[in-house]
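The block underneath contains the structure these notes are about, expressed in C-alpha cells.
With one protein chain removed, the remaining protein chains of the complex are shown where they sit.
A and B are the chain letters, set down in written order, and residue numbers restart from 1 in every chain.
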Amino acid sequence: MGTCLVDLFYPKAGLAGMQLLRNAGVKVIYPRKQTCCGQPSFNSGYRKEALPVARSLIKCFPKDIPIVIPSGSCAGMIKYHWSELFEGESDIEKALSVAERVYELTEFLVDKVNIELTDLGEPTKIAIHTSCSCRNEMKVADRIESLVSQLSKVEVLEQERKPECCGFGGTFAVKQGDISGSMVKDKTDALKAANASCVVSQDCGCLMNIGGALEKQNSQLKTQHIAQFLWDRTNAGN
Amino acid sequence: MNNSREIILERLKNNTNETSHIKVNVAKKTYHWSKEEMIAKLSEKLQSARAETFVLSDAELIDWLNDELPKRGIGNILIGTSIEKQISQYINNEIEVIKYKDSYESWSEKLFNETDASITTTIGAIAESGSIVLHPTPHEPRLMSLVPNIHIALVYEDTIYETFDQIISTQHWSENMPTNALLISGPSKTADIEQVLAYGVHGPKELIVLILTS
Partner (left out) sequence: MQEIKSLENRIDEALNNEQLHANFRSAMSYLMEKRRDQFPDEKQLNNEREVASTIRSNSVTQLPELLIKLEENLEKNNIKVHWAETDLEANNIVYQILKDANAKTVVKGKSMVTEEIELNEFLDNKGIEILETDLGEFLVQLANEKPSHIVMPAIHKNRKEISKAFFDHFPEFPYTEDVDLITQQVRKILRDRFRQADVGISGVNFAVAETGTLCLVENEGNGRMCTTVPPIHIAVTGIEKVVEKLSDIPPLLDILTKSATGQEITTYFNMISSPRREGEKDGPKSMHLVLLDNGRSKIHQNNDMQETLKCIRCGSCINHCPVYTQLGGHAYGTVYPGPIGITLEPQKQGIAELGELTSLCTMCGACGEVCPVHIPLPKLINKLRSEAVEGNNTNDLIEGARSKRKPLESFAWQTWKQVYSNPFIYSIFSKIATKLNFISPKKLGKWSKYRTTPRPSKHSLKELANQAGFDNE
C-alpha cells in the first residue's frame, strides 16, 4: 500500500520502499486502484464518509498476503481502528481480514524479511524522529532504529524530548494551527540542536510537518522518509 | 434528597451491563525478606523520605529518650495514656510529660502552640513502602501524630510487614476498621512551589521511628 499522502506528495518514498522489498527477494504487488484508508475523515469525526473510502481499499487487497505500508499512522488506522469504523457493518469480517495482514514497512523489513543492509554512502550524522503512531500504536519505533544501526557509516544523534508529538495530528495542524505551530517549533528546535544533517522518519505526515517547518525557518537540516534514506544509502548512485 | 438518590440509582441500574464482575487477580507480592532485611528496607525507605530511624532494644529506649530529647531541644513530650506510666517513670525530670488524657477541645491551644513532640506506638510498619501504621485509639488519639512538630513512633520489629496488602489481611482489617487508620511515610512535605521540596508544611516537620527489638 502506498497511502494517499505518499501517492501524491512522497511517491519516491513509496517507490523506495517497494524497491527495497523487491531487492530483498520479495515479490511486490502494487494495486493501482488503491486510494486511502479513511483516516483523515475518521479522525475528524466523519466516519460515514470514511467507510466507503476504506471499502474501496478492501477491494484492492483480496489475496491472503501481507500488506506493507510505509506509514505507521495508516497502518495503525487499518490495523486498530477499522474494527471500530466497520462496527455493525455487514463487511466487517472482510475489513478485519485486511487489518490482520497489515505491517508497517520497517516492521516488515525487520521482522519478516530480516533485511541485510550494506552501507555504500559517505559518513553522516542523522536524527531519527519516531512518529507517535509507530511508537504508541504500532509499537515499531525500535524497528527504524534497528535498520539504521545496520548502516556502518551512519551515526545517530539523539534529540531532546524525542518521544514528544511533532504537532502534525492530521487535521489538527489546520484546526489548531497555532498550537501545532508551537509544537513543531519545539520539535524543530530540538532537532536542530542535535546537529544532525538529516532527520529520518517512518511517517510522511510528520515529515511534511517537520520538513515544512525547517524549510520555512531556512534551516539546512534535511528530512527524508526512512525507505528513501535506506535505498539511497544501500544503492548509492544506482 | 431521597428523590435524588432514587433518580441516580435508577439511571445507573437501567444500564444493565452483561459484563459481569471480573475476578481481580492480584499477584500477592512476597519478597521473603528476613527480619533484618525488613528492618533495613523500612529504615532505608523512611530515611529517603527524610525521616530518621534508630534500631533499639526495649531496654535502650529510655536512655535514647533521655539522651536525644534534650539534644533536640525538646522540652515537653506528649504521651498517650497506655504507655504513659512506663515512659514517665524513667524519663528525666527536665522533660515535661504531657498526658493526652482529656478531650482535645479542653486543651487545643496548648496542643497546637506549646507541644514540642509526641511519642506514639504503632500497630505495625510496611517495609516495601517505608510506612508506619497507626490505628489511633482513646489512649493514643489521632492528633498526636499530626500536630506536634516532632513525632516519635515506636515500631516493634515483629510487627513489620512486607506489603500493605499483607498487613491488611494478616490483621483482618476488613472485619473491624478503626475510626482512622493511618499510613505515615515521612515528615510532612510539599513540592507545590516550582516542584521544590519543602518539609513541615502542616504535619510534623520531623518523624523519628524507633524500631524496637525485643
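Rule of thumb we're sticking to: contacts are C-beta pairs under 8 Å (C-beta built on N, C-alpha and C of every residue); 3 or more make two chains touch, one makes a residue touch a chain.
Predicted model, so just to flag it, every value in this text is computed and none were measured.
J.: Sort through B:N14, B:Q89 or B:S214 and give me the one touching the missing partner chain.
T.: B:N14
J.: Can you name the residues of chain A that touch the chain not displayed here?
T.: The missing chain touches chain A at positions 2, 4, 6-12, 14-15, 18-19, 22, 27-36, 40-50, 52-53, 55-56, 63, 84, 132-133, 135-137, 161, 163-165, 167-170, 172-186, 208-209, 212-213, 215-216.
J.: Using the touch rule from the top, list residues of chain B that touch the missing partner.
T.: The list for chain B reads 1-2, 4-5, 7-9, 11-15, 17, 19-27, 45, 49, 100, 102-104, 108-109, 112-113, 129-131, 136-138, 141-143, 146, 163-165, 168-169, 173-174, 177-196, 198-204.
Note that only the chains that are shown with their structure count from here on.
J.: Cα centroid separation between chain A and chain B, in whole Å?
T.: That pair's centroid distance is 54 Å.
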